[in-house]
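Input: a single structure, listed below in structure tokens.
One protein chain omitted, others in place.
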Amino acid sequence: MFQIRIHGRGGQGVVSAAEILSVAAFLEGKYAQAFPSFGSERTGAPVMSFCRVDDKPIRLREPVLYPDALIIQDPTLLLLPGLFEGLAPGGFALINSSDEQNPPALARAGCPPEHRVAIGATELALKYVGRPLPNAALLGGFAALTGILRLESVLAAIREKFSAKVGAANAAAAQAAWDMVQEARMGAHASAN
Amino acid sequence: MSFTQIKFYQTGTFTIGNRLLGEEDRSIQSAADRANSLNCGHRACQGCGEALGARYAIDAAMRASKGRLVVANATGCLEVFVTPYPESSWQIAWMHSLFGNAPAVATGIAAAMKVKGREDVRVLAQGGDGGTTDIGFACLSGMFERNDDVLYVCYDNEAYMNTGVQRSSATPAAARTATTPALGVEPGNRFGQGKSIPLIAMAHQIPYVATASVANLRDLEDKIERATLLRGARYVHVHVPCPLGWGSEPRDTIKVARLAVETGFFPLFEAEFGEVSSHTTIRRRVPVEEYLRPQKRFAHLFHPVTDADRIARLQAIADRNIERFHLLD
Partner (left out) sequence: MAESVALCRPEVVCAYPITPQTHIVEALGEMVKSGRLKRCEFINVESEFAALSVAIGASGAGARSYTATASQGLLYMTEAVYNASGLGLPIVMTIGNRAIGAPINIWNDHSDSMSVRDSGWLQLYAETNQEAADLHIQAFRLAEELSLPVMVCMDGFILTHAYERVDVPSQEEVDAWLPPFEPRQVLDPAAPLSIGSLVGPEAFTEVRYLAHRAQLQALERIPELSREFARAFGRNSGGLVRGYRTEEADADAEILVVALGSVNGTIQEVIDELRDDGVRIGSVSICSYRPFPFDVLRETLGRARQVVVVEKCLAVGTGGIVSMEVQTALTGLPVKVSTVVAGLGGRPITRKSLRETFERANRGQLPPLTFLDLNEDAVSRELERQSERRCSGPTAENILRDLRTAALRPA
């Protein structure tokens, strides 16, 4: 089972992101479970959502305490204590940040350097979708970083979730993010060699 | 060339916070010693009209009651965003019981004060439109009928916002909500009979009824102050835009509220014992369409085609208000 925890702020599509991941998993014939963590929600408040992906039916109902991957949709959340709590030692961390490739704070995630990546997903969203909603783009990056789900599945799930034009735009953003992360990984590889 | 600096002062105006007015003429919010009943740090959304209205209203009630005030709150946004345990933004004596019983709880508090010889302590009950016009309606009517010594303040953002924007009986016709989607032959909320609690309160002939808006905060303060100084059942209905639920920009909250007033869609008036005693004249009348446009909950009236018919019917509602309350006189 692969467990994902997504952090963001209310209004950034954190819940939708988990749902899209679960749909992508369905499309690959896998089992998935997606659910948000609930507080009194309001726009701008920190929110979390979770997704589990497995090849067999998922029975577990507790919140994701030990994620294999973290997706952080808003870099201001890096100030939150416990953001990286429970991240598996070989886990992945993907953060929406255009500041630098690997903001120092991301190193706190405690996962191997090649498993953590920062991409400017909001910029991609603005470019392709015209709105600062980074969730779909980040999912493209997630697929590239972890390899857990195929890009085609993620794109198909995005197109299913949103209406035609919006879906296509978000899918384009996700594709761009995927390309970006792939490039970053190969760059890291090259410099490692 | 030498420059002379010119400073402009707004003398004599009643702008909120005007330090050049005499102390008695200044707004309550501008006073350094205001109660600050609704302290900062609460979790309301950016641009929340209710948080704005409540801050002004409760400080005004605190001023008028010289700080001797107890507030009963219904379930809703106002209660939820202010008291996430273990924190609370209220700096006053405050109680939340249930969704539909705020008027009755207030009645109980007032009775207790009476029994204990503390009638100097005033009681205010507050809730959103859901808790007032729908589920709390029976208790409200009961409080009116008994003429209990309670001031009830309703913050009307025209839907059940805290649970995700479902329609209430205060939702205007044609507005889109989660339970009145913009689909089918009658997109948005149906054109029903409407439910004006101010008019229903007037039918109960209680000592004081008023409507107010965050568009005119001085007026809101004045009305709450006036109401607090009176005895018996009193009702103030405050129009508060909800940017999230209405689909308007958070920075436009006051602007949208002002458009509601200037179109006549939300009339400002006062009534005593069932008779209208004053109203606020519309300075510059505006067609209802200007009020509807900035709100996404009415977007289906303009896209893909303009729904002239429904817009006209909404205009008729505004026209009727203008006529009925003489808003242009």
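Note that the chains take the letters A and B in the order they are written out, and that residue 1 is the start of every chain.
We take it that contacts are C-beta pairs under 8 Å (C-beta built on N, C-alpha and C of every residue); 3 or more make two chains touch, one makes a residue touch a chain.
A quick note: this is a predicted structure, and the numbers were derived from the prediction, not measured.
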Residue among B:I135, B:L301 or B:I322 that touches the chain left out of view: B:I135
Per the touch definition above, residue among B:G67, B:P181 or B:G194 touching the missing chain: B:P181
For subunit A, enumerate the residues touching the unshown chain of the complex. 18-19, 22-23, 26, 31-36, 38, 40, 58-63, 65
List every residue of subunit B that touches the chain not included in the displayed model. 75, 79, 85-86, 96-100, 130, 133-135, 137, 160, 163-164, 166-169, 178-181, 183-184
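Keep in mind that, in the parts below, only the chains that are shown with their structure count from here on.
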From the mean C-alpha coordinate of subunit A to that of subunit B, what's the distance rounded to whole Å? 41
Which residues of subunit B touch subunit A in their complex? 43-46, 80-81, 84, 162, 244
Which residues of subunit A touch subunit B in the complex? 39-40, 42-45
